[in-house]
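Complex shown without one protein chain; remaining protein chains in place.
Should a chain be cited, it is by its letter among A and B, assigned in written order, with residues numbered from 1 in that chain.
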Amino acid sequence: MSRPSIPGATLVATLIKDLRLEWRSKDAINSMLFFALLVVVVFSFSFDPEAEQSRQIAGGLVWVAFLFAAVVALNQTWARELRNQVLDAYRVSPAPPNALFLAKALGNFIFVSVLELLMTPLFIIFYRLRALGPAWLLVPVALLGTWALVVNGTFFAAISLRTRSREIMLPLLLFPISIPALLGMVNATTAILTGEEPARFWIVLLATYDVVFTIASLVLFETVLQAE
Amino acid sequence: MKRAFPILAVLTAALLSYALYEALVVAPTDAMQGDVYRIIYYHVPSAWTMFVFFIVNFVASVVYLVRRSAKADAVAVAAAEVGVVFCSVVLVTGPLWARPVWGIWWTWDVRLTSTLVLWLIYVSYLMLRRFAGGGQMPVLAAALAVFGALDMPLVYFSIWFFRTQHPQPVVGGGGSIDPRMLHVWLLNWLAFLCFGGLVFWSRYRLEVLQQEVDEAEALQSLLEPRGAR
Partner (left out) sequence: MNFLYAAYAATWLIHIGYLVTLARRYARLRGKIRELAKR
């Protein structure tokens, strides 16, 4: 069994191919965009807090919205490959499977990050948000949090490929395992917005989570890819 | 093992009854909580038993990933199911204890919340096993089991820190343990371990039998003449 290899040319090639395909068809990005907008609006109708309260709950709301948007993105991760029987080609090719995994994960990461960048101003406006703590810390929180969702999500999307009800299987598997990461994202964001507590512990937790599960995904992805 | 089963079952039943008797009668009444605290003699041993089975599932899953042994997969699924059963017991007895003692049904304390997450993870594991078709399902399930096991320390740690920031009542709080209580505790744990072990064995045998039947069916459909399907 091959050990996880540092991907090189294959990774970049796959990633660029995916991004280019997506840019041309704009399938995923359009549906995700609209979905993200809907989520923000619906949440705004459901929770209409004053500025004081909004800082307490915004962290949770924002990350739940991002989580749903991520699931929409993740569900189509392997759809294109399935449609064209590309996966079989990957299985027999000498290209390291980890390169494929990382390319997919990075592609998802970029998509979801774009979504977050678009949704954030809307949230700030609707909830009149202003960070009382160190706002720049929100960047590492967003990066680490998004990666946590995307790395496991891409892995579980691969597992869900051959299951019945594939689209529901992905969140069923992803949500329980992501709970520590969700706790980290939400509490870090709340801590930064309210400025009442230090966010450092949560950021370290997120980083640890990311490292653990990136390694786990890299180690086990080939096994999962071959198991179809 | 098969022949010993009935005797072991009877012995286990006896042990459980005796442990129950000790829990209800022999153990001293708690000064502060009264008799309701006796729920602990079912709640905590069930939690410990649950952990044992989830660890067994993790080990069996790793063994399966390395050796692809069908028996390892049978052990994994049996351990997961029995673990979920005990986990459910913990999640039901916990609130039934918290309500009379602390006035609330649920508290997001470390142990109860971690147990809930554990339950969610292993139920998702069982759902994957049910929804994934094909002979490679055990591989996928084993991978998920590894992820779940890796997750647990992180789950516990994150909830623990959250609780130290926002404290709430702790179900099954600490404090010194009366040695007589400890004795009853351990006795009930032993009884439930034996019981769980027997149930696990039954489930394991069922799975092995199912594997054999599946093989036989597959073989038969291969050997059938083409028209006869």
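In the analysis below, a contact is a pair of C-beta atoms (placed from the backbone, for glycine too) under 8 Å apart; a residue touches a chain by one contact, two chains touch by 3 or more.
Keep in mind that what you see is a predicted model, and the values were worked out from it rather than measured.
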Check the whole complex and report which displayed chains the hidden chain contacts. B
Which positions on chain B touch the chain that was left off? 20, 34-36, 38-39, 42-43, 46, 81-82, 85, 88-89, 92-93, 96-97, 99-100, 195, 199, 202-203, 206, 209-210, 213, 216-217, 220
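We take it that only the chains that are shown with their structure count from here on.
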Residue positions on chain A within touch of chain B in the complex are 152, 155-156, 159, 162-165, 169, 172-173, 175-177, 179-180, 183-184, 187, 197, 201-202, 205, 208-209, 212-213, 216, 220, 223-224, 227-228
Can you tell me which positions in chain B touch chain A when the two form their complex? 65, 117, 120-121, 124, 127-128, 131-134, 136, 139-140, 143-144, 146-148, 150-151, 154-155, 157-159, 161-162, 165
